[in-house]
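Taking it in order: structure first as structure tokens, then the write-up.
Of the protein chains in this complex, all but one are displayed in their positions.
Right, subunit A next:
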Amino acid sequence: MRTGYHVNSNMPREEYLIPLKLTWTSPGALEPEAVLYPAPSIEKYAFADQPLSVFSGNFDLVAHFKVKGDAPAGPGVTTGKLRYQACSDRACYAPRTVDVTVLYQIQ
């Protein structure tokens, strides 16, 4: 994220805020397991009474998968969606959903 901007974490503190969420739509030969989100930052902004749970700067999401028992050897693709909603300390930007593609090789 650029300096001065943040996205809501996967567990925002206010009900009205849209969480960051990674979902798998077409897992291919993989079985999606847990998605691990980083520890959020708790930040105070002028537009909220209470500190908010956000991600900012550089951060990683880690997704775990298992290979299906009948998965053929070879390359494959898993696709998903990342939904997020970004703000600065003065303005917010419309929620977006972007495609996520993971290429894998089953050996």
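To be clear about the criterion, a contact is a pair of C-beta atoms (placed from the backbone, for glycine too) under 8 Å apart; a residue touches a chain by one contact, two chains touch by 3 or more; residues count from 1.
Keep in mind that, in the parts below, contacts and distances are computed from a predicted model.
Student: When you check the chain that is not on display against UniProt, which of "NADH-quinone oxidoreductase subunit N", "Electron transfer flavoprotein small subunit", "TlpA family protein disulfide reductase" or "ABC transporter ATP-binding protein" does it turn out to be?
Tutor: This omitted chain is identified in its UniProt record as "TlpA family protein disulfide reductase".
Student: What does the interface between subunit A and the hidden chain look like in terms of residue numbers?
Tutor: Missing-chain contacts on subunit A: residues 1-2, 5, 7, 14, 16-18, 22, 30, 45-48, 52, 55, 58-67, 71, 73, 78, 82, 84-96, 98, 100, 102, 104-107.
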